[in-house]
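With one protein chain held back, the other chains of the complex are shown just where they sit.
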Amino acid sequence: MTSTKRISLYAVLIICTAVMMFPIFYAFSISFMDGEEVLDGQLLPSSFSLTNYAEVFEKVPLLTYLINSFATSAIVMIGQLLVSSLAAFAFVFMKFKGRDFVFFLFISTMMIPWEATMVPNFMTVQSLGWTNNYVGLTIPFFALAFGTFLLRQHFKTIPKELYEASQVAGISRFRFFWNVILPVSRSSLVTLGIYSFLTNWNMYLWPLLVTNTESARTVQIGLKQLQTQEIASDWGVVMAGVVIVILPTLILLFAGQKKLQKGLTQGALK
Amino acid sequence: MNAARELQSVPAEEQQPSKSRFAFLEGWLYLLPSIVLFGVFVFYPMFRTIYLSFFLADQIGPFEFAGLENYHYILSSDSFQSSIKATVLFVLFTVPATIILALFLALLTSEKIMGIGIFRTFFSSTMGMSVAASSVIWMFMYNPSIGVFSKVAEWLGLPVIQWLQNPDYALLAVSLSTIWMSTGFAYLIILGGLQNIDPHLYENARVAGVSYFYQLRRITLPMLSPTLFFIVTVSFINAFQTFGQIDILTKGGPVESTNVIVYSIYKDAFINNDVGSASAQAVILFFCVLALTVLQFKLGERKVHYQ
Amino acid sequence: SGTTEDGKTEIIFWHAMGGELEASVNEIVDNYNKSQDKYTVKPVYQGSYEESLTKLKTVAGTEDAPAVTQIFEAGTKQMIDSGNVQPVQKFIDEENYDTSQWEENISSYYQVDGEQYSMPFNSSTPVLVYNKDAFEKAGLDPENAPRTYSELKDAAEKLTIKEGDQTSQYGLSILNYGWFFEELLATQGGMYVDNENGRSGEATKAAFNDEKGQKVFELISDMHEAGTFYNVGQTWDDMRAAFQSETITMMLDSSAGVKGLVDNADFEVGVAYLPHPDGVDPQGVVIGGASLWMAKDISEKQEQASWDFMKYLSTPEVQAKWHVESGYFAINPAAYKEDLVKQEWEEYPQLKVTVDQLHDTVSSPATQGALISIFPEARQQIVTGMESLYQGTDPKEALDKAAAEVDTVLEKGSRSR
Amino acid sequence: MTHVELAGLKKSYDGKKNVIEQVDLKLEQGEFFVLVGPSGCGKSTILRMIAGLEPITDGSLFVNGTRMNHAPPNKRNLSMVFQNYALYPHLNVEQNIMFGLHTKKISREEQQHRCAEAAEMLGLADYLKRKPRELSGGQRQRVALARAIVTQSPLCLMDEPLSNLDAKLRARMRSEIRQIQRKLGITMIYVTHDQTEAMTMADRMMILHEGQAMQIGKPLEIYNHPANAFTATFIGSPAMNVMDAKINPAGIHLSPQCTLPNPMKSSNKEASKQILFGIRPEHILFSAPEQADAVVEVVNTEILGTETLITFIMDDPKKQWIARWNGQWQFSVGDQIPIRFDMDSIHLFSKDKGRLLWTSNEDEPNQTAREVLR
Partner (left out) sequence: MTHVELAGLKKSYDGKKNVIEQVDLKLEQGEFFVLVGPSGCGKSTILRMIAGLEPITDGSLFVNGTRMNHAPPNKRNLSMVFQNYALYPHLNVEQNIMFGLHTKKISREEQQHRCAEAAEMLGLADYLKRKPRELSGGQRQRVALARAIVTQSPLCLMDEPLSNLDAKLRARMRSEIRQIQRKLGITMIYVTHDQTEAMTMADRMMILHEGQAMQIGKPLEIYNHPANAFTATFIGSPAMNVMDAKINPAGIHLSPQCTLPNPMKSSNKEASKQILFGIRPEHILFSAPEQADAVVEVVNTEILGTETLITFIMDDPKKQWIARWNGQWQFSVGDQIPIRFDMDSIHLFSKDKGRLLWTSNEDEPNQTAREVLR
C-alpha cells in the first residue's frame, strides 16, 4: 500500500470512529456533569466529578445486579452456543426427512414478536417454579433461531471434503462436530457468543417479570430504576447509570479485542 | 491376516436396519433441545396468540369469542394502516443503510494495517450498547433545547429541527438511532465473513491486477453472500420487530408516525389491556414477515454461493 | 411472602417509584419496620406503572402476588373490575377509622359508590409554572400569572421572542399528555365521559368533545398558529429541559415536579393555578398519581399488616416527610402543620400554591375524575389529537376523532368481564 | 476371495449424461489395483462411489459379498487419500494424521507409534507441529498419505497420492506403499497418471476412458497386448505412434515411399483397406542406410539424458512420429535420417473402432537374458 493511500485510509477510519463513537463519548461526558451543566447543553463537563456515580451505587444495589447480569449472560451464551450449533450441524450435515421444513419452522420463530409470547411464557415459567432464579432467566433463551441460522450459514461454507474425510476415517458424527466443525467455526461462534451475551445483558422486560427480589435482578432494571416518571430525572445520574451498564460490555469488547480478532481470523478456512 | 478379519466385522446396512434407523433419528437428536425449547417457549405461546386473536381477551385469558372481529377491526382502522406505513418505511430506512454502512466499515478495516484492531473494536462497540442505554443517549442528543443536534444547527445557523416532535422527522430520527445501534453487530458479522474468505482467491486477483472495485464485485461480494444473506434476513426481521427505541424515544408518536406494528402490539397488550387485538396484530405481522422471508429464501438463497 | 424467621408477618409491597423517590419509599418503609415488631414490609420496584400493573394482573391470585401494590390513577377502574382487590373500606368500617383526616379531594378519586377502594399514596395536580425573570423582561407582572385563556394568550404573545423566522423564546408549552387535557376540562366542570364521568354507572360514551373540550384544543391550536406555543412532545424531561433552557417561559407541570424545577433553574420560578377559559368559574383540579391497593385472598395477618402499613403511611409525620421529599401532596393535611413542611414552604413558597389549588377545588364528579377502564387508551387518543393540532388539523375534527375512537374502545371494553 | 465387486456401476451427476458407464470389476483380497485414464474420465468418481461419498446412480457395489450401495462411508472400513488432500486446517500435522485413529480401538501408544512411523517414512517428522497452511504442496500431500496409511484399513483408496512429489521421493514412496500394502494384505485401489507407478505397482490395472473400461489386466499384458488403439496410445510414454495406413496383401502402405511387408498371413487378405498402424517409439530404430525402411525428416529432438526423443515426419507434415533412442542424440531440424521399423513389434488396429487386428509378440516377455549394447 502506498503511503498516500495509507494516510487517507487512516483519515477515513478516524472520521468514521469520530462519528460512530460520538454518542458513547457524549454519554460519558454527561455522566460527569451536574444538573445545571446538563441543561445548559454543554459538550464537556467543567470538572470530572464522580458524584453521579456514587449516587448510582447508593440508589440501587448495582453490584448485585452486575453479577446477576454477568452470570445469566454467560449461562445463556454457553447454552445458546451449544443448542444452536447442534441444530445448525444437523441442518447442514445431515439429510433426514423434514429437514427443510423444520429449518423453516425454526426461522419462523424469529418472526414471532416477543411481546406476544412474553406473558404466556411468564405463566409457563411461573408454573414451573422458575421465577426468581437463574433458571427462569436463562433456560427459555437457550434455543435461538437466529444463532442456528448464523451457524448454518457458516457451516455451509466449510468445504465438504472435510466431512468426507472424516466420514471415511470412520469418525462419529458427533466427534466430527466437536473436533472439526466447532474449531473451524470459531469466528462465528465468537460472534454469536458476543451477540448472545450482549442481548441477554440488555434484556429488561423479561427479568423484570420473572424476578421479584433484588438478589436476582439484572442491571437493566437498575438503569430503569434510576429514572422517574413524574418528577425530573437527574440526567447526570441516569447517564452515569448508562455508563455503568455499558462499561462492562465495552470493557469486555476491548479486552477481548485480541481474542476476538484471532477468533475471527483463525476461522479462515484453508 | 488381521485385515481380513476386520473385514468380516464390517456391518452392512441390509443386515442391521436398526443402525440405519438410528442414523435417521440422529438428526432429530441434535435438534431435540431446540425443538423442546421452541415448543415450550415459542410455539406454545404462538398458538396461544393465534387462539387469542379470535377472542376478546386480556392478559389473563379470553373472555368472549369474537370470531374475526379483531381482524376486522384492525384491518379497517386508520391507525393500523399508519402502523403498516410506519413499519415499512422504518424497514426501508434502516436495513439498507445499516448493511451498507457496516459493509463499508468492514471493508475499510479488513486491510491489515497497524492499529486496525482498535478501529475494529471501535466500530463493533455499538453492539455493546443496550437499546435502552442508546435510546436514552439519542433522546438526549435529539433534545431540541439542549441536545447536540440543535446546538450544532444553531452554530451553523440552520433552523433547529424538533426531530422527535415533528411527524415528518420522527421516523427518520428513530431510524438514524437504530442504524447506529445495529451497525456494530452487522459490522462484526460482515467482518467475520470477510475474514473467512480464502486468501488464495485474492492472490490470483492481485497478480491479475484487477481494480479494487472489480475485486469487490467479483470475489468479495459473491464469497460474502452467505453472510450477507444472513445479515439481510436477520436485519429485516429485527427491523420489523423494533420496539425498545420507539418506546423510549417517541412512544409511537407524534400523530402515530412511529407507531410501528410491534409497538402497537405492545401498547395493546401491556397498556390498553386488549390482548385480543394485540394477538391479531401479532398474527398478521407474523404472516407478513414469514411471507417476506420465504420470498427472500426462495429468491435470495439461489444467488448465495456456499462452498 | 408469609412469616419471617423471627415470627413477624411479612408483606410484599410493589411500587413503581424509581430514582430519588425509591430512596424515600425505602426509607419510609424502613422506618415503619422499625416502628413496630409485628410486621415487616418488603418494598420491590416493579418498573413503570404500566409494567407493574401488567405483572400484577398476571400474578393476581397466585403465591407471587404482593399484598400491597401501588397503582396509578388511570388503573383504578381496571383494578376495581379485576375482582382481585380488597377494598380498604372494610378496615375503615371495622375500626371506624376516621377518614376525615384525609384530604377529601384526593381520597374521593378512589371512592366508588361511597366505598373507599384504595389508599391514596402519591398525588399531584397540574399547575402553571412560569419564568418570573422572563415575565419581568417582557414587562409582565411576575407576581400575577395569567388566569384566563385570553390573559394567557396575551402574556404568551409578549413572552415570545422572534428573530426573523427563528423563534428563540416561546410563551407556552403543554406536554402532549392526556392528563393535562383532562385537567383543563375538569377545571371548566367538563365531563370526560358520560354517566357522570362513569361514577354513576358504566361509562358508554366520550363526553370530552363538547364545547369545553373544544376550548382547550382551540387554545392550543390558536396559540400554536400564532407561534407562541411550543410543542415539547410527550416526554416530561424534554419539557423541563426546554423550560430550564428558557426556550419556553410558561408550561403546565405536575405539582410533584415543582421543587426540582426550582432547584435546577437559574431564574425565579413562579407557580400559579391552572388557567381557564374566559367567563368560566374555575372548578379546580383532579388529582393524579397513584394509590395503594390491597390484594384479596391473602391471609388475615397479612391483611392486617397491610392495613397497618397504610395507616402508618397516612400519619402526619410520614406524610410531611413524603411531601417534602417527593413533592407529592400530603394525603393528611395535618402534615402541612408539621415543622418540616413549614420550613420547606419557606424555602419553596411555590409548593404552597399547589396545595392551595387543591384545597380550592370544588368536589364534583368533574373534579373527582373519570372512572373508566380504558383510560390509557383514551389518553393515547387525546395525545394523537393534540399532536395533530400542530399539523393544522381543525380542533373540533381532532377532538371528534379522538372521541369516536374512545367510544369504540369503550364499547369493546364494556364487553370485558 | 473377492473383496470388492462393482457390478454394472453407473454414475450420472446431472441425471442426463452418464459419467461412468457400466463398470464391472472384481477385486481380490490384497490386490493392488491401479486405475488410469485421461483427465476427467471418471477415476475419482469411481473411488468416491466406492467410499460412499457419491451416491451410485445404478448398478451395485459389493464388499465381501454384501451389497453396500447405501452404507455410510464410516461403515465401509476403508481409508482414502483425496485428490485435493482434504486436510483439517485447524489441526496440526500430527493431529491430522492421528485424526480418527481412536475409532480403530488401538491404544494411545500404538497410535503415537504409527504416527511417528508414518511421519518418519514420509519425511514429515520435522513438521509434526505445523498447520497445513504452513506446508508446501508436496508436504500437504504427504500428510494426506500418512493419514490413510496409519489407519491400516483393509481397503485403501488413493487418488493420485504422489502427484506433487519429486521423482526421488516418489520412487521411495512407491516401494514403501507397496511394501505396507503387501505386509498388511490391504486391498488397494490406486489412481495415478504416472506410467512408472502404474506399471510397477499394479497387480492389475484398468484403463478408463470416458467412463468406460477400455481394458483390464496385468500391466505387462496391457502394454504388450493393448486391446485397442486407445489403450495402446495411453500406456507407454511417449505414446505409441498410431497412424493411418492402407493394407493389402502386398503390404502396409504408410506413405508413398514407405511400404512394409504385410505380416498377417491368415484372414483379412482381401482388397486394399484402411487400418491404423501402431508402433512404439522405441521400436523405430536408427538404421544403416541400406537397411532403412524409410528416410525421414527430423522435426525436433528432445534429449532426456539417458535417451533422446526424435520427432520426425515422413511425408505428411501433420503426422508427427516419435522415436525414442537410448543415449543422447543431436540432430538439427530438417536432418534426413534413415530409420527401420522393428516388425516384431508392430500393432495393427481397425480404422473404425480401434480394435486390435494383429500383433506379433503373442508370447510372454523374453525369458532369456540378452545383452544390451550401449
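The chains carry the letters A, B, C and D, assigned in the order they are written, with residues numbered from 1 in each.
Methods note: contacts are C-beta pairs under 8 Å (C-beta built on N, C-alpha and C of every residue); 3 or more make two chains touch, one makes a residue touch a chain.
Predicted model only: the values in this text are computed from it and were never measured.
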Original post:
If you put the missing chain back into the full complex, which of the shown chains would it touch?
Top reply: B, D
Subject >> Contact residue for the chain not shown (choose from D:N164, D:Q212, D:T259 or D:S350) >> reply: D:N164
**OP:** Can you work out which residue in D:N92, D:T200, D:S255 or D:S350 touches the chain that's missing from view?
**Re:** D:T200
Original post:
In terms of residues, what is the contact footprint of the unshown chain on chain B?
Top reply: 200-201, 203-211, 214, 218-219, 222-223, 225, 305, 307
Subject >> chain D, residues in touch with the chain not shown (by the definition above) >> reply: 13, 36-40, 42-45, 83-84, 123, 134-139, 141-142, 159-160, 163-171, 193-196, 199-200, 219-220, 223-224, 233-239, 280, 282-283, 285-288, 302-306, 309, 324-331, 337, 342, 364-367, 369-374
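The rule is short, and it goes like this: only the chains that are shown with their structure count from here on.
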Original post:
Counting only C-alpha atoms to place each centre, which chain is farthest from chain C?
Top reply: D
**OP:** Measure off the straight-line distance from the CA centroid of chain A to the CA centroid of chain C, and report it in whole Å.
**Re:** 38
**OP:** Could you give the separation in Å between the centres of chain B and chain D, each centre being the mean of its C-alpha atoms?
**Re:** 56
Original post:
If you average the CA atoms of chain A and of chain D, how far apart do the two points sit, in angstrom?
Top reply: 58
**OP:** Quick one: which residues in chain D touch 2 or more of the other chains?
**Re:** 72, 75-77
Subject >> Of all residues in chain C, the ones touching two or more other chains >> reply: 51, 54, 58, 241, 244-245
